[in-house]
Structure formats: C-alpha cells, structure tokens
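Every protein chain of the complex appears in place save one, which is left out.
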C-alpha cells in the first residue's frame, strides 16, 4: 500500500466535488460562462472577498497566472517574482507566451519570499522611460510559497507598498490560497485587497477540485480585456458550468477551508514525525501543506523502495547546506492524505 | 418546460461520463498526463484509429484547433479553411494568437464545404518563396461542417490531394467528429488518415462529455513539439486523468457512437417535422445533428415565447435567399435531446 | 537603355537625401533617437501637421503600419482594411505578428477604396462584447490606395465618422502620402486629423528617401507605449539621425512635394500616352503615381523584351473584365522617372 506525498495534484477530486458534477450533469444551461450556475458562483466569490470582484474561471493554475500577467502587461513589460516562483520555474514559458513576450525577472529572498529591498532594487533596474531594459508592469507573490512558507499579512502589505511606490499592480499566485488562509487564520479580503493585492490566481485544483481555478480581479473596472484575453488563449469553456459546479461544492459548508486545514494538519504531523527521527531533518519549518526535509540518498532510496512517494527538490535556490550524499526532498499533503499515511510513515522511520 | 435546440454545448454531461469522474476521483495518480489512465486512453485512441497515433488531451475545441495550427505553423504561415469555419468566425483570434500570428485565409464553397478548385486557387495566391504574402502551412476542413453538412470520403480525399500537391498538411476540425462518422457509416481510420488527414481535433465535449478534446497526430514522429506547445499555452492539466476518465467512458461500449446516432436521429426527425409544416422550411438538407430552417420573424418569436430555444444564424455565408421578414435559424440536437422534445415541437407547429 | 516603371521602391535616393547623409556623417550625436537632429525633425513634423504630434521614425512601411496597429490593438483585436490593402496582401504577416495576433478583416469597395456601408456592416459583424468573434480595434485606409486611386477629403471624413460611431480609431497608410497630398492639393492637416485620422504611417521611402518612414500619432497622449512597441520589435535605430537626416532633406525647400508632383505628372503623361494608343487601355483613371493598364500578353512580352519594366497585377480584387489573353499591368512613376522615359515608351507604342 503506497504512501503518497508526491504532490497535491496527484490526488483526485473530493467526493463532494464529484457529486456536484453528477448533480449538474443533466439539463441544459447557457454555454460559455453565462449560465445561472456561473453567475451564482461569481456572486459567491464576491461574498467571500467582501466586495465586487470580477471572476474568470479557467482550469489550470498556469492559465490563471499567465492570463493575470497578460491582463497587467504592457509593451516591453517586465514582471517581478521570486527566483523560484512557479511562474519562473514550472510553467514552460506560458506567462511569456500568453503575454506576448513579457519578461519575468527573478528576485531573491530567503525561504521562498521575495526580499522587499531586493524587490525595490530590482524594479529600479528598469527606469520607467528607458526603453532598452523594458518597462515594469507587475509584481507577483506566491501564497503559500513554492516551498511551503508564508508571507505574513504585514509582509504582503510591505511588498504592496513598494509596488505602489513604483506604480505597479500586485498579483498573488494563490495555487495554495486556502492553505495559506487557514494557516494565517485570516480572511480572503484581509489576505488580498486589504493588503494591496490587485489580481489573484485563486486555486482550487490542488485542494480538492479536478480543475477549478479563477482569476479574481479586485477592481472589476480593470478587468475589461479579460474576456478577450481568455478567449484568445482558448481558455473559455463551452460547458463552463462544470468549473462553476466544482467551485460551488468547494465553497459549500466551508469544504475548501476544511480541506486546507486537514492538509496543513497532516503536514504538521509529518513535520513532527521528521523532528523525532534522526534519519531526516527539516530543511525549514513548514507553514502550510509542504514539508521539505534533508536526508541521505540511501534513506531516500529505502523509503522509495517501500512505496513512499515524494520528490527530490533542486536546492539551487534554497538556503540549505547539504553534506556528502544528502539531498533535499519535498513531501506534500492534501485533503486526500490520511492520518494512517502519516502514521505508517512514522512507523517506517522508527524501524 | 423548455425545448432546447440552442446548442449541443448547452447540454451537460452524459451520466456515464459523470460516473466515470466519480469512479476515478479517489486515490493518487501521476499528474500532468502521465497516469496509467492517461496511458490507457491513449492506447484506446490507437485502437480506434487502427494505427499508432500521438494523442494530446485538451479541454476546449478552440485549444485543439489552435494547437493543431501551432504544430503545423511556419513563419509567416497561412492556413486555409472555409470562410465560415469555426476557426475563422468563432474562436476569438485564438488560432492566430496561439500560433504566434499565423493568418487564416477563408476559402469559398457551397454548403459549408470548401470548393476544391477554390482551395487550389487560394493556395496559388501564396507562392512558396514569395515572402510578401506569407507561406502556406496547412489546410483545415470541418467534419461535420459548421452548418451540419458533410464532406464525403471522396471529397476529403480530393481536398487532401490538393494539399499534397502543394506540400501542405491537412487538418480536420472534428468538433462533431462522431456525428459525421455515424452519418457516413464509416470508421475513424477511413475518415481521416486513409483519406489524407494528418492532424485531427477530436471533439467529445459536444457529444456527451464535460470538456474532453484531443489533438490526434496521425504520424507521431511529427508531434515532437506538441507537449511544449500545449504547456506554453497553459493547456496541460495537472489532474489530467479527469479528461482521460471522460474519454474512457465516452469510448466504453460505444457510447460515443450511440450518442451521435441519437443526436443525428433527433435531427432527422426534426427535419421531417419541418418538412411537414409550411411555417418553416429547411434551408438545406441536414446531414448530421444540426438543422437550419428559414421562417418569418413572427414565427420565430412565437416559438421563443413558448420556450423553444434556438439561435438565429448569420446568412452572410449561406446560400439562402431570404424574403421580407424571413430569417435563418439553427436547431441543434444532442445526446440530451429527447423524442418528446421533437414531438412537442412538432405539435406546437401543428397548432 | 531600360525604361523602369517597376516600382517607386526600385528607385534609389534623391541626391539631396544622399547629400544630407554625407553632411551628417561626421561628429558624434546622442544615439537612439535623442540627438538634436532627431528633435529638430520631430518639430518639423509638428509644423507640417500644424499641431503637436508624436513622431516615431522607423525604416520600413511595413514597420510603420504594423507598429501603428500594435499601438491601437486590444486583446482579440480586429482591424478593418480594404481587401487589397498592402497590410493584407503584401506584408507577410507582420501586422498580425507585431500586434501579437490581431486579425485583419478585409472590406470590399470599388477601385481600392473601402465602401463606407461595407465597412459599417463589417464592423457590425463584431459586436463589442462578443468574445467569440474578437473585438474591433481600428480601421485603416490607404492614401493613395494600392491601385493609385484617392479618397477625397469627404470620403475620409465619412470613413472616420463610421469609425467614431463604433468607437474605433482611424489609421492611414500613407506609404504614398505625398502623392495623394499634391494630387488633392490639400495640406497634411486637412488630409489627416482634420478629417478624423488618428494615426498615420508617413512614408518617404518611395518618394526619394532610402528608408525613412514615421508613425505620426496625432494625439501624443495616446502614444505612450510606442517607444516600447518600437524597441521590442527591434525598430529603434542606434544611429537614428540617419533617418532624421533623410527627413530633413526631404522636407527642405519642399523637396517632398516637388518629388511627388513630378511623379504624378509623369503618371499623367504616361496615362495620356496609353489613351492615345490602342495597344493598351487604362484599367481606370490614375489619380496619383500609378497607372494600371490592360493589354494582351504578346504586347506585354514585346515591351518587356525591349527593356520596359513593369509588373503584372493580380486582377482578383480589381473591377476589370479581361478578355482572352489580356492581362492587367501596373506602371509606377517616381521622382526618378524622366520625361525621356515616358517619351521613349510613347514612341515604342507608336511603332
């Protein structure tokens, strides 16, 4: 029986999400995002964010991020993001392609978070009217970060303040938005627009849906071009209600928060297990649903041989010092991770 | 109780497809198209097409068409398609955008089918080495066509022969592939590569899935760039098995063919109803699951008032002559259309 | 001794333009368009257009047109131009590419001029909020047209009025701006912004320069992105003064108007010659510096054999009826055409 910590996108869909798809499968509904269910779910987003927002459903996180960048882009545009951000490392050039050639400029910072001073210096490398280097167009932060850490609300506000001082909008890649939200014990409004976030990639796929992501534009007046940007990228679904139905189930009775709390709790227990063995040690303190640990290659191999799934992680951007045959490894939990998984893993380590 | 002939993408998903999604929701599976289910369904495609093919799942027909064009494109590329093809009229610039600027050149032809001579003349407008006009890169036909007609197998072969003579690959937009297949009573292999089709947009969404489309490249050696083209357009799904699961249900026990036969049968009965009234008349003989009829505006309004859904159709490319207050209207049937729908409509007309 | 009516871009540069390049070759000047000479020539444009304009030097007409479109473009953008406009027929996909995928929609109209009603109908095919067809973003007219005809000032105003009613800006492709200007006996201001033109491709290359074109944005406030659009397309010249120097010579002492008058006069004399022979006849009345004539293939061959250069012209968009072995041919005059050229041609026809 495998124990799977490979990725939160290796898990399937939560039963409530499947049920919603079955429930909505019958009957006719207006296509291309204009159905009653689409409209209803858009209202749910407004409720959740405590303001009028413009919401655009897509089905991959890469689409949400890339279309967000496309919305904010300007000719010769340059966006700023952490050097190890998903957009820079794992989206196969989609942000560059779907913006029509924008550049992503990597910014350093400890533990997956951009250093505010480094961000400020980076933006200053691109003077507003200097055509040779390109014009800054946006900053993007990831919450929770690629390596399972968090920006505090104050840190978000601080980044936003730097953006404002340079006239730049702030985007948040929220592929693991819910995990960050419950970890900080705050609200969607507090973690976004009240701290200066202008556009959000709201991810639900990793947290229990099949494929449900949304671009949330906090000021609907600035979303005017998005329907065309989405359509020209072929990301407008004819039977759009299948995304809406996932979101409806996701939000119903707080499923999304429960799923995220569960995943974070599993990660916390996994981290505790790691702390109590000397075969691995934590690379840094996990804050959401990802645990990064350092172990020797033979240990990793032994675990793999016993059907534990997890990924090696490129330490090139991580502040860890590896010795000899040590490697850095990522363990991800999700709604589908069980207490038994962690328990079995713990026992395995204790043997 | 509405009677809905608005579009086959207003219908939801067939119960077998929903069930497949529920059945596959649990457990972990490798992400990004590498799961066992993905592989299994890819094999199904090879079986169905009676040869090794390369298959790439996407979730919109526009993505399938646009990525097909991107695969075939060359710098300054020009693709040829019928003047009223979906790619030219209804995809919001996605083919142009996702190819990085290819041009679609409209070709005339009666009843939704490109005239072979007109195609040949059109291609000759773009001499191979003449940079000013751009270089031909592909031809695309739609089967069944935008207006519910069909290319015969011989006509496909004829178009393909013209393409070959100019060194151009042939793409088929198969958004309604199954409807055409059962109407012609032929096989996927006969309707595609045996007649010279190189790349196919295989559509399942309109015929009972939520969002399941595939680019099928008949010669896998020519598909090398497609994984990167799909990824950079943000169309690679993390939980890709949700598309695979739809296809598995779609192909199981011939559901796809049964759905298409049902839709075509409903269209045939609808056409028969139209033939027997003098309130409407057929614009042309339907050959798949779309019926185009001409009626006076008051008639259309009366039907709409009685909750019959259908769309007016721009006659600009259609060979119909409208008199006075007549208009052209489209009625679409699908797996979800019932005999009762047609019966009720018929009775309404008889009143 | 050949007689060359092949194209106005087969001529070299006027001696005054060469001299200006020699005169400005020495000494140092700020690069990338910021030299004193650049600034001085920008002021000349403001004087000539009788208002503050923003001016951007480029070196090909295709760049001027494509960057104009890029400035005006919006996501999913569609521009309207005459079916036989240079942008649609001869720019190798550059407008599509440099806009990042805009579509050019051809509009019919007699003798190279868009029919206003056809333009209005074409724009209405793209309802403002209908994502599937794309959003209208600009209209472009060519003055003088591809086939040597002219829009009257009233016709320009009429086109502009239709654009205004749809909220679209109006671009003018002025590759042969001067020829049109002197033919109409009007001023740059009257032929552009006073009639509703927003952005102009101002061509000087065909009329005596080596490579001098400019995008003129009538309202400088709307030109903000152009420096970045030009740079990202690699059309910003380091030694930009070599373009500025050409323009300075071009405008000095009315050289540009004199060149254009000469070219038009040569065309008028050429047309007169054609009228007086029965070996050719005019396809339509020339209004600027291009003469289109119909003749039999053997006549064309005989002329070619005697070293007369001219081009056959695709009649697909022209309102001419050709009989038997007749063909349509284009003869272009320029500043470099001499009275002797026309005289010799006339004698040849008389033999």
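So that you can tell them apart, the chains are marked A, B and C in the order they are listed, and the count of residues begins at 1 in each.
Definition applied: a residue touches a chain if its C-beta (ideal position, glycine included) is under 8 Å from a C-beta of that chain, and two chains touch if they have at least 3 such contacts.
Since the structure is predicted, the reported quantities are computational estimates derived from the model, not experimental observations.
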| item | value |
| --- | --- |
| Omitted-chain contact residue, chosen from C:66, C:192 or C:264 | C:66 |
| Touching residues (missing chain, whole complex) on chain A | 76-78, 89-93, 96-97, 99-103, 125, 131-134, 314, 316 |
| Touching residues (missing chain, whole complex) on chain B | 32, 70, 74-76, 100-101, 129, 131-132, 134-135, 225, 227-232, 236 |
| Residue ranges of chain C at the interface with the undisplayed chain | 2, 4, 6-7, 9-15, 17-19, 21-22, 24-32, 58-63, 66-67, 91-94, 96-98, 205-206, 210-211, 228, 231-239, 241-242, 309, 336 |
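Following the convention adopted for this analysis, only the chains that are shown with their structure count from here on.
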| item | value |
| --- | --- |
| Centroid comparison with chain C (C-alpha atoms), farthest chain | A |
| Copy pair chain A, chain B: interface residue numbering same or different (half cut) | same |
| Approximate Å spacing (C-alpha centroids) for the pair chain B, chain C | 41 |
| Between chain B and chain A, distance of the C-alpha-averaged centres to the nearest whole Å | 34 |
| Shared-contact residues (touching 2 or more other chains) in chain A | 32, 228, 231-232, 236 |
